[in-house]
Structures are given as C-alpha cells and as structure tokens.
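To start, I am sharing the structure in question, which I have written as structure tokens.
Left out: one protein chain. Kept in place: all the others.
Showing chain A:
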Amino acid sequence: MNSLEHLQEKVNYDKIFDCVQCGYCLPACPTYETMERETHSPRGRINLVKMVAEGKASVEDLRDPIEKCLGCMACTTVCPTNVQYGQILEGAKEVIEEHDVKSMAQKKVEAFLFESFFPSSNWMGTLGNATWLYQKSGIQKFVQTTYLTALAPMRLGRFERVLPDLPSPFERAFRKRRVLPDYKLRTTVAFFTGCVMDGIFFKTNQHTVELLRLAGAEVLLPKEQTCCGALHSHSGKGLSAKELAMTNIEAFDLEDVDYIVNNAGGCGAKMTEYPHLFEQGTEWHERAKEFAAKVRDISEVLVELDGLTFTTPVPRTVTYQPSCHMTNVQRVSEPPRMLLNNIPGLKVKELNRPDFCCGSAGIYNLVNYDESMEILDLKMIDVIERKPNAIITTNPGCLLQMKLGVERHGLEGEMEAMHLVDLLMEAEPAAK
C-alpha cells in the first residue's frame, strides 16, 4: 500500500464524499464563529482532510484546524446528509499522531495526562487521592499563589481553584460495590464511575448511586472497570482506546444487568461508539454492540424508572448547559429537562443557544486555552442573561468549565455550577 492509500484508509476517505459542501454546518460550529474562517469550520476541515488524502496538502497543513476542533459534534446534528464527521475527525487525529506533527502544547498536555495518570491500572482513585492530599496538605494554596501550575500551556492553576473538596482515601476505599433498594426491586444496573467523575466529583457519583437505589434499582459497581477511552480517541490514540474498551466490555459482561449507567455525557457517548473501534464481523464487534446497547445516561434511567418523588422544594433559578456529546452523539436531550421540570419550586430558564459548546471539550481547554476561553466567554454572556443562581451540567468537563466561567467572570457570589445529580439530591428525593 502506498502512503496515499494508507492515508485514505486512515481518514475514512470514502466517507468524505458524503459531504456535499452545502455549508449547513457553519452556523452550528463554535470555532467557525470565534475563529472567523472556513478553515476552522466542519466543511473546511472535511475538505482539508480530503486534500491531504489526495496529496494536495500535507499532514502539517491539517494539524492546526484539526487540533482546534472542539469535537462537539454539533455539526453532525444539523448535517442534512449525515456525514460521519466523528470518524473523519478521529481518523485525521490518528494521522497527525502517526506523522508526529502535533503542536508542543498538544504534546505537553498529552504527555502529562496519558503518561502520568491514564496508563496505570489503579489510576482512578489515585487521581482523586493525589488531588485530596494536594488540597489538604496546603500545597494547593502554595501552588496557587506561586503560579507554579500556571505554566504555559496547561494553566492547570486556573482549573485547580475551582476543584471541589474531596473525600478522604478511606471514604473512597470503603465504598460499597453493590447496593439494593429498600422496597421494590425494579431493575438491576451497573454503574460506570468514569475517571474524572470518580476522581474529582466522587460525591456526585455517590449521589448517582443513591438516586438509582431510591428509584428502585439494584446498583453494581464492577471493580475492574477503567477509563472509557474518550480522551484517547480524541487524541488520535485509537489503539489505547480499544484496549480500554475491551477492559470495560469484560468488566461489564454481567448477567441480569439491564443498563450500564453513567453520569458523564462524554463517557456515555464514547461507550455508545465502542462498536466503531472493532472490525465488523468479529466477536469483539458483537460484544461491543451488546455493551453499547445497554449504555444509558442517569437521566434516561431515572425518567424511565419513574420511581422518585421530590419532597423538598428547591427555590432556585437555574439554567441548563447540555453536554454536547450527550446531545449530538448519544442523542439524549429531553430526559435531563424532564427531571428539572419535576423538581418542585425550581425555575428553569433555557439558554438562548443551549447547543453551543462551552469550550471544555475533553482536554481542549488545556491544550487550546485561549480559544477555549473565547468560546466560554460567549457561553457566559448567554448564561448571565438568564440570571440563574446555578448552571446545571451533565458532564465533568462541562462542570469544571462552567465553574471556571463563573470564577472568570467574578460571579462566585451569584451563581454556581453543579451536576444535575447534585441538584436532584437537594430536592430530597424519596422512593415513590
């Protein structure tokens, strides 16, 4: 196979022809809006991938437009011809990874994340415990005041300031791996904890399990589960993603489990896409399909079970920032809103453009900090117009980003960012 043929196979060249270049994706693309050029639009990116596959441009020419794509997939929802942009984008990222033309910013962040945290089999708790130690030991304060972590390009310091207080390692170690409802057993589900969710938003995870239990579910937390692999796929590390997927498919290969529940829009999206990682006709492809068919967001399961009643009014005004991957990949958009509408006393104000990405986008806000903040600022204008006292999210990346948005705009006294699950707990749910 010559190198052009190899490139064409890698970038899913045949799928590019589904794009008729109508431009209907332009108004949906956040980076086209902020970066003001076709080069940073879905249609422009797809065309550049095609040019590279035809030898008319180099992989280096492709790097910047692809690295600056949020991967929010808003374009796929408005695309009239159903172009598989996600697969074209991941193919392009693998080509960039293979050709080793990534920018220094991208390389540094990836080295930090994938080499320090993700490869270790026991990293989930480790990340959280390290963060806990870091907060409790006072290092956090030291670091924040000395700008140690504000070093380009990661600007981790900006994010550290918005981290929640974490549970101690003991709490984490003694978590229950199986819980049962008090009354009627309606279903058995397995809970996918996610790595950032479990590491940083451990309490939200515990709340998720409790909500499921109250709604009538037996909840299992398989111990062997691992990272969903979304960040790996989005960084062109398809092979690592595949290995992680296999571990998860094994870990969740449990009888009598109706759903594999998660509370992170991005992870849920990746897991519904597991079948793409394996060749059609193989046993793993079949297993991945079975796995993916069971994946559900917590909001979907709570709406379906309809087993909760909320006992305390929540006198808040909130706005809802949906996770792009939940909307555009999982195609789940109504259930979270239905739950919000069920909370007594709660006022919900829809954003003007809820489907416009917040700029978090996996590790995008670490790699492309400035571009990400431009998008976040547009989002915050929309948020501020609603005058909420909470921004509700359904994904850890969005949650951190919205917390950052609140801080960045000096609104700490006025509003907070929270996960939908934590808001539901405020209404003191009980079994129906």
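Note that in this section contacts are C-beta pairs under 8 Å (C-beta built on N, C-alpha and C of every residue); 3 or more make two chains touch, one makes a residue touch a chain; residues count from 1.
Convention: contacts and distances are computed from a predicted model.
Student: What is the missing chain called in its UniProt entry, if the choices are "Protein translocase subunit SecD", "Multisubunit sodium/proton antiporter MrpA subunit", "FAD-binding oxidoreductase" or "V/A-type H+-transporting ATPase subunit K"?
Tutor: In UniProt, the chain that is not shown appears as "FAD-binding oxidoreductase".
Student: Considering the entire assembly, which residues of chain A contact the chain that has been omitted?
Tutor: 17-18, 20-24, 26-27, 36-39, 41, 43-44, 47-48, 51, 56-57, 61-62, 64-65, 80-82
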